[in-house]
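One protein chain omitted, others in place.
As written, the chain order gives the labels A, B and C, with residue 1 at the start of each chain.
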């Protein structure tokens, strides 16, 4: 057991802290990720290796060797100082790694630099109304017509479709092939004629997502990543990474600290809520679970640093446990506040800017999204515990 | 809503109370059900219609029309006065109703009277080591040899095998038929050569059950109930009744009252346990659930009295909810007692004669037995909610 | 012995359900949620005699019992219907008709639906945020939080000592502002009193308690109806929705989620019936059962609303099916008139344990 990162990392951490001290005034506040300030800040971060750290220099990145500890230190210090850590989004987090692994040299040259510099915003076109847990049953069709794919169908959960310049999209290009082998991975511009976007309001009351409709959308033949019919493998090469990031333990830690503060300031019948033994016991139960997930996460990190350490099961259960934990944690905050806990939107008695209710619902969404808890349990039992898959049912004749 | 039983039932209740007042000295105490006192008491109860009430006079019963309310009043008053309510056992509760419905006249004449008068004790041979949830896959073989069945195989969970005179037993008589159609329902004496009984100790530390082994046990051909291959229907005609009686809500009520008493008398750190807000909240949660099950049970009773009232789902969920509730209730008692809650057997600090730990384990057994909770949930979803059965897997070639 | 609804009660239930099915489809609820009015719905329910249900016949009411009101509450929950039922048709008529002060004329107006009475009990239940209500010489000062409903003509207000008063919404000394919550199917308000006229209703804490019990059982019934609807929707959705070439209703995990919902919820129906019946006919068990019913339905409702949403997958998280309106209504019922831990502590006190 060695929880230190070593002296060279202490120096690196000092560098990050110094950088943040000196440059914090340049960082954009708030959510606008398209403005010039955001782009300038992104450029500065890349130059210093504080984002897009391992993307090769030739494609506009910093070009460092992978170093999980340095990446974590960067994350920790930006988070601690609450300074904007650079651009996010599915283009940078999902498409760029996909292109680096599976793209042609031409695609890498064309897409990576503008994407990481904020000049090209992407959305993801995977899920469909009829293809959720069973993503591979997607039916959005791409038919080759001369030098162009003609795309027809509908996508859902396309989170930033209304802001995006481009989409990376799974389509069925080989309708006769087995379902996992008939999919291709296409890239196309959102300004292409035939694309319609409808905002998709969710239970939090916000349109965090969209539905996107394609009618005879024409896509140049070479805007495909991987071969025809290889789209499933292309997408899966990085899909696992998404799940890891859905319920990070450190945000649970932050939230439970906020909950403690809430319980110390709120009162009922003149008594601080934290002095109510029942609420306190529920809080302590949750704190124990948060700690367990925190150490679990340290173990996962360690396994990536130390070859031979196996933490595959630890990693596999993170999404299932983490989303459930957050949902319950936010729910406790609502419970203890009584009717005040129902406050939302413009209610003047709102606590935490409405975050308790919003996150309570949002984490129920995350229990479902990114692989439902049922799918997670299938995966844990099959891949983690070696239990047999369910007998397959063949597609019925129509 | 009419919760009264009406004046004629008040009179009936007085009769029961008077009977108990006058005759309580004749009732046997404790568990011996084979002694002369037990038989005399049983005879007296039958003559007065307080047990075996609806069994026809010609077979030794009281011969009354079914009247659920009178039956319930009898049960309530005997339970209240803690006076022995007569003989129980699977012969009386399961075999006699089966014979009444499916037996030949000769079988009724021969078996019912001695069974209900305690002269013939039965055990049940249904489950096998390889046939639990999937009872119909049982393999104990019965092969006809002249005028006799030759039985070979093994049964498990034969609760009173070591006390029983006779067994009613499911056997596979038609090995070529589909599995539900190859079973027969045999009756035979436990003194038949070739029967070996081994006590089966369970987690409570007691041999509540047995394993029973058959080696070339020869059974007269006519000791079959129903036709060859009809055994599954014969058994199922009354199997449902058993499940109803596994977790009756009124015993949960009795237990939670005992738990309240325990919490009022036990202390920790000088404080009564019931004054600990966390324990109190857990107790109140359970009390709410006990009440819900109590009213649910009243609804089930009412549906049997009032044609047209449907309480099938209420009845279907009783075993699942009731066993879980009891397991948790007993578990709370253990928790609140700290280390004292671990006491068992001859420990001088035992509370409630060790019932808390014993029932805690026994109800885990009941969660499993009599149709596991998983099977119960299958039934509720399929028969209660109309959800489709799982696709069937055919027997693999061996 | 008959544990269940009478023929008249079944008829009442059918009538209300038919009205709600025809007149309060999801689109209508959405209209209200987006700022619309519930007046036509309330008018329709008034035409059915709903606000007159509990009002004694001498004041133009029907003089029925809490169980009848619970049946209506269940239907309203099932259809997540907006409206002032809880206050104006149940709690206020009960309190006012049992008041020694005589509210005959007002009760007649309430019974026709033309006068709506809201409820402002927050400070008498679990006081929060230093809000409080003070009455002196017929004038009230202070604040009530999360009073319902938002369009009431007057409010039944309780102070910390369980004294009840009636305050007109038109009084110059009262100001009313909207308190948005997650539940958009009903609206709550903050009432600020500044020497507003307060007409005494009762100084009998027992009447307050019984009014509160009644309200709690109605909320439990509302949750019962809403949760049953969510379960029904989940089962139906699971039967239609196919993934991996089969309806998801054929997956054991989905089946067991639905079975667990049904197993938890079904006993709640008998519990709500008995709790409502006890309010009028089994007084010695009424208070304890009311507390337990409120708390137990809050817990079961939370479980069902979450699980039914999960069965719907991503679709349950969107606004497309509107499932979240049920989820949030059940969530609000949980907190209104006492959250579960609080109500359970009252149940303990009623049994001599505190």
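To be clear about the criterion, a contact is a pair of C-beta atoms (placed from the backbone, for glycine too) under 8 Å apart; a residue touches a chain by one contact, two chains touch by 3 or more.
Not measured: the values here are computed from a predicted model.
Participant: Of the chains you can see, which ones touch the chain that is left out?
Facilitator: Contacts of the unshown chain, counting the full complex: A, B, C.
Participant: One chain isn't shown here. Among A:87, A:274 or A:366, which residue touches it?
Facilitator: Missing-chain contact among the listed residues: A:274.
Participant: Please pick, from A:69, A:207 or A:350, the residue that touches the omitted chain in the full complex.
Facilitator: Per the contact definition at the top, the residue touching the missing chain is A:69.
Participant: So one chain is hidden, and I want to know which residue out of A:187, A:320 or A:336 touches that hidden chain in the complete assembly.
Facilitator: A:320
Participant: Which parts of subunit B face the unshown chain closely enough to count as touching?
Facilitator: These residues touch the chain not displayed: 127, 129-134, 137, 156-157, 200-203, 209, 266-270, 276, 278-279, 327, 331, 334-349, 357, 361, 364-365, 367-369, 372-374, 377, 393-396.
Participant: For subunit C, which positions touch the chain that isn't shown here?
Facilitator: Within subunit C, the residues touching the omitted chain are 251-253, 256.
Participant: Would you write out the residues of subunit A that touch the absent chain, in ascending order?
Facilitator: Interface with the chain not displayed, on the subunit A side: 1-6, 69, 260, 274-275, 277, 280-281, 283-285, 287-289, 291-293, 295-296, 298-299, 301-303, 305-306, 309, 313-314, 317, 320-321, 374, 376-378, 380-382, 384-391.
One rule holds for everything that comes next: only the chains that are shown with their structure count from here on.
Participant: Approximately how many whole Å separate the CA-defined centres of subunit A and subunit B?
Facilitator: Centre-to-centre distance between subunit A and subunit B: 53 Å.
Participant: On subunit A, where are the residues touching two or more other chains?
Facilitator: Residue numbers touching two or more other chains: 276, 278, 393.
Participant: Mark out which residues of subunit C touch at least two other chains, giving numbers and ranges.
Facilitator: 246, 254, 341
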